[in-house]
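Could you have a look at this structure, given as structure tokens, before my questions?
Removed from the display is one protein chain of the complex; every other protein chain stays in position.
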Amino acid sequence: MADTDRRKGLTAYLLMAPAVLVLALFFVIPFYSLVAASLYEPGGSDKEGWEMTYHVGNYVDAVQDYWEPLWHAIAYSAAATLICLVLGYVLAYAIAFKSGRWKSLLLVLVIAPFFTSFLVRTLSWQLILADDGWIVDTFQFLHLLGDDGRLLGTHFAVVMGLAYNFLPFMVLPLFASIDKIDHRLIEASGDLYSNPVVGFFKVTWPLSLPGVVSGTLLTFIPAAGDYINAELLGSTETNVIGNVIQLQATDAGHPNTAAALSMILMVGILVMVLVYIRKAGTEELL
Amino acid sequence: MVAFGGLSAAALKLPMFGIDAIQACADGGIAKDVSSSERDLIISNWTGYIDPRKNKNGTLAQFEDETGISVTYNVDVNDNAEFYAKVRNQMRACEPIDRDMIILTDWMAARMIGLDWIQPLDKKKVPNLHANLIESLQGKAWDPDLVYHAPWQSGLTGIAYNADLVDEVGSFEELISRDDLKGKITLLSEMNDTMGFFLKVVGADPGDFSDTEWENALDRLKQVKDDGHLRQFAGNNYLQQLSQGVLVACEAWSGDVIQAQYDNPNLKFVAPEEGLALWSDNMMVPNYATHQTNAEAWIDYYYRPEVAAKLAAWVNYICPVQGAQEAMLEIDPSLAENTLIFPDSDMLSNTWDFMSLDDEQQQKYEGEWADVISS
Partner (left out) sequence: MSSPAETTDDPAKAAPASRSSYDGLRLSALSKSYGSFHAVQSLDLDVPKGSFFALLGPSGCGKTTTLRMVAGLETPTSGTITLAGQDITATKPYRRPVNTVFQNYALFPHLDIYENVAFGLRRRKVGGVDAKVKEMLELVELEAQARKKPAQLSGGQQQRVALARALINEPEVLLLDEPLGALDLKLRRSMQIEIKRIQVEVGLTFIHVTHDQEEAMTMADTVAVMNAGVIEQMGSPGELYENPRSTFVANFLGQSNLIEGTVTSTAGDVVTVDMHGIQVSVPAARAHTDGGKGWIGIRPEKVLIGAAGTELDAPGNTVPGGVVTDVSFIGVSTQYLVKMPWGQELQVFAQNTGRDRIFRVGDPVELSWRPEYAFLLDHSQDVNAGAEEAV
């Protein structure tokens, strides 16, 4: 008996081995070297080499010098995630409950933008938000923008670009969740004295929470690391941490700063995600 | 990101490791030249930098016909720093990068030569280079005798504006201060290009400046940026935005502007009052290239005036070859007169060449530059 148990244990480990190996190769080793690089003595160069002095100060310097792009990345991503959640929820809800036989067509339309490249999609937003584009004209007409006001190159443009580009990441998990909801439960809530609004918040919303959680994570995490939108739709005032990491790692030749910033971003997002999952209480929902 | 891939390879030296200084390769980076038995040549170049390769009468096809060398032409250089990051680990480990010729901009060429990553050319095998290189490109401090490099094409950095939308922008000072341009201009993200102009603006000589002058120039850049005068630092795609009216003016490379003018004649290139930066992208043979002789044949071929003219007629950058202007008369006389392809002495006298930096300076200036543009 004990013997077969041990055999079973061994088989399990053997079965896990390939996954562990892949994980080690593609995650642990790069991660390890990232940690190492973030502790190099500053002032090294490719030519002179980089000395390992466990220079934790890299982190302090990185935060001091680049807190603004760091903050931008988080704030833009959070704002875009919120917009995606509101728009995506309405969209997913409509597709799941109200679209009838158009359901599959609408779903395809949601992911249709993915058939073109990310860059091309974002570039087209440059035109849409351009100073003489119709959106700016309309906003100016409505006095939401001053006569020399603009959208392109502002925080707003970056957030809109992110929201647009990541919307499908929100809609699909939301749809999967909402579509699964038994319509009769919503009827039951009506039968039990909930008007449609209360019914939504007491039944539909909690039942769609798994979709909300995975949708917000799938949107927030990549959006926080994205720098294409900030570069193409923003200005020099909207730099995000992705731009800085890229620049520091290549042109500037500061692998220590780039690595420290990457670590900060990674750990920061990880902590936020954990807190969020904890708060949403979805361990049992998922 | 490219950098992480590189870091992970180094991680094999566990535990917590540093990275050693670069050592010259013990064998001098020399590989056995098999040019005579293998008639091959592998080149890495930027996009849009050669006349159509499929054309039977094109320069590349003619080269292959004439020499029997078969050319593998890769367009995998998008950015100097990025290309550097791509080959850095193999280069420092004294391993071949499987290319016989790479084409990089002056400052990166200087850096790689300084790192001993480039093989010297056999002077006897490139007589056309030594005979025909235009004078203004001769005598670079980092390779005065053309031992390591041969300019492929050169360019001028100046100003472009959309004449449909704004009045002429005559100087760099205007570009960074005129109110009607505010928030609708870009500067180039290459440090040498943009800082050259800022050095000029603060009264320094980009070809020879002090640390204090550098700091003044950087302060001026910071100020312009903090004023919200800039839309972005751009490296590509800026002319498309200029043409669409998303931008009204920008710092620009001459060849890009000429090409864009075919689609939109409203785009104008200006030689600013401060002058122009003259730079080149240079052919070099990296360490452990196995077809150096073939690469030299290629260089010599492209330094024939009629070949250079044919190439220049298509690429629209500045042709570095003496005599190509005369040859151009037969292809397209209007291009022969275009000073953005064949600059006259007036124009050339108004150009500068960015100060040659050693590796330490390069790193310091690049770092400070990156701090300003990314914060």
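Just so it is clear, A and B label the chains in written order, and each chain counts residues from 1 on its own.
We adopt the following convention: contacts are C-beta pairs under 8 Å (C-beta built on N, C-alpha and C of every residue); 3 or more make two chains touch, one makes a residue touch a chain.
Here the structure is a predicted model, which is why all the values come from computation and not from measurement.
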item: Contact list for the unshown chain, restricted to visible chains; value: A
item: Full-complex contact with the absent chain, from A:V86, A:A188 or A:V271; value: A:A188
item: Of A:L70, A:V203, A:L217 or A:L233, the residue in touch with the unshown chain; value: A:V203
item: Contacts of chain A with the absent chain, listed as residue ranges; value: 182, 184-185, 187-195, 198-199, 202-203, 206-207, 209, 285
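Convention: only the chains that are shown with their structure count from here on.
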item: Approximate Å spacing (C-alpha centroids) for the pair chain A, chain B; value: 36
item: Sites on chain A touched by chain B in the complex; value: 29-30, 32-34, 36-37, 39-41, 44-52, 54, 65-66, 68-69, 123, 126-127, 130-132, 150, 152-153, 231, 234-237, 239, 243-255, 258-259, 262
item: Of chain B, residues touching chain A in the complex; value: 1-5, 7-8, 10-12, 14, 16-22, 79, 81-82, 84-85, 88, 92, 114-115, 183-184, 189, 191, 225, 228, 230-233, 237, 240-241, 244-246, 359-360, 363, 366-367, 369-371, 373-375
